[in-house]
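Missing here is one protein chain; the remaining ones are kept as they sit in the complex.
On to chain A.
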Amino acid sequence: MITNKKPRSSDTDSNYMRDDRTEMSEEDDRSPPSDSIANGSCLTRTCTPGSGSGSGSGSSSIPEYAAPYPDRVLENVLENVLWFLTSRKDRNAASLVCRSWYRVEAMTRSDLFIGNCYAVSPERATSRFTRVRSVTLKGKPRFADFNLMPPNWGAHFAPWVSATAKAYPWLEKIHLKRMSVTDDDLDLLAESFSGFKELVLVCCDGFGTSGLAAVASKCRQLKVLDLIESEVSDDEVDWIMCFPDTETCLESLIFDCVECLVDFDALERLVVRSPSLKKLRLNRFVSIGQLYRLMVRAPQLTHLGTGSFSPSEDVAQGELELDYVSAFAACKSLVCLSGFREIVPDCLPAIYPVCANLTSLNFSYANISAEQLKPIISNCHKLQTFWVLDSICDEGLQAVATTCKELRELRVFPFDAREDIEGPVSEVGLQAISEGCRKLQSILYFCQRMTNAAVIAMSKNCPDLVVFRLCIMGRHRPDHVTGKPMDEGFGAIVMNCKKLTRLAVSGLLTDTAFAYIGKYGKIVRTLSVAFAGDSDMGLKYVLEGCPRLQKLEIRDSPFGDTALLSGLHHYYNMRFLWMSACRLSHQGCQQIAQALPHLVVEVIKHEDVVHMDDYADTLYMYRSLAGRRHDVPQFVSIL
């Protein structure tokens, strides 16, 4: 786990540093050592001949290094070097070397990432890391997005905002995902951090436009306000009007998920006085005519979310006559386009001028056909990210495959998300993409029918795949040509895609599929399973075979206590395990809780499911230094 990564400092003494580090790591000294002083004094002696040992420390007079406090020297040096260390993994490794390194690393960590807000208490985190400028917090598990978690389960931002308000008054950035945020939290944030620069809220809820107003009005240094797929309640406060009247520092303003009207004139004025604005994603209440006005004010935009992309109902005629093509042509830096929430296909040709430069295009709210897509996509040679609705059919995907040779990420969403319907995309589209887009790294594909052959083809044609998520919407659907389970397809993916770290499976799957995953999925970190498998063996294969597994989410699959117990050796290495509507009993969950004291084992009851026996509806368990949380709602029991 210790990396012999060389510090980037170009100091002459970096040689000393290298040797010393090797020495230390070979000693394998991970516990706070009683001989740390001895180590320190060794270092002192070698340093004394004396060129300055740290780029930061000024003078190299010998008396300074004659050490009453050898640790200070080490720490000084380390501090200057560790500032360069940005990777979380490397920092975590460095902090384990010895107590000195632990301390220095804690002092120099500026980006605090907490993958599970319940894994550690805010107090503990803020007392260890004292100079943090940026905090990232993730809360609810992903299945909460699909209504599998009752509301008010937790993941409250409140304790974190109060702890960080006290500990990091200089905090600049907060990034939250799936957290419950209130207007009061946002108000406290705005009040507490005078230099606050970036707020990013992804899949969050619990707040409204009044919270946004507080941030807009009080955070005078705000550069980034990104609201992504969050639920924002309409408090009838026009938050756009709350930005200060002076020139702003805004670089990114993303509010496409906000389902409330904003005062357009205020928005236009805001754009005019935000000369650094590069990213602007409008909500669907902005008409295409209004979009035009904003675009001519901000031709420097690189990322644009186009809002409704249709004329407003009142002004229809006048809006259609504006020169949209010129407006787009004037945006010479535009590389990312999204929005099109209520697209009128006739307006689509307006974007022709920017197609050739686009690296990212999101049509996933645009109900367009293959014929409407083709003239656009045939110009998008540089496209790397493409999100689209299945309304384009296999034919549309074939057009994508023909042109988009640089494609790295593809997401195909269903227009009609039901089971047992015909479905416009199939294995034909997947096969075409695999043949045309050889550099593909990430795919999310919703369909009604699929074949093993197409999935196998993709596994061979796209060796760079890191993320493979296939959702065959009909549960337990086999290969629709052969009638066989989809085991071989997913097996080929884990076998052939050597870089695969994230996998979501679907369709008719037996334990064989899981045997493949356990055998070949050695670097898989995230696995998503639904309505799959035959027996406990399925889950056992995965828990025993995948050493890198961190996030495992399973629903409606026949895995029981025996399988759960087979993962005891691994659960401390995981961020979480979610199992709902499986065959777990309370006793089984209890056994896990008893065996692993640092695991928080939550059993979540669903109010509308009647309990006739001992099965646990939902098990959600995660490692934690904080122990059982104090904000447990009544439908959760912690074992």
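Heads up, the rule we're going with is that contacts are C-beta pairs under 8 Å (C-beta built on N, C-alpha and C of every residue); 3 or more make two chains touch, one makes a residue touch a chain; residues count from 1.
Heads up, the rule we're going with is that contacts and distances are computed from a predicted model.
In the listed set "aldehyde dehydrogenase (NAD(+))", "Auxin-responsive protein", "Alpha/beta hydrolase fold-3 domain-containing protein" or "Myotubularin-related protein 9 isoform X2", the entry agreeing with the UniProt name of the missing subunit chain is "Auxin-responsive protein". One of A:His480, A:Arg548 or A:His586 touches the chain omitted from the figure, and that residue is A:His480. Per the touch definition above, the residue from A:Leu261, A:Ala417, A:Ala595 or A:Ile638 contacting the chain not shown is A:Ala417. Interface note: of A:Arg91, A:His156 or A:Arg341, the residue touching the hidden chain in the full complex is A:Arg341.
Listed for chain A, the residues touching the missing chain in the whole complex are 143, 145-148, 203, 229, 231, 257, 284, 313, 341-342, 364-365, 367, 389, 413-420, 446, 471, 473-478, 480-483, 485, 508, 530-535, 555-558, 580-583, 606, 608-610, 612-613, 615.
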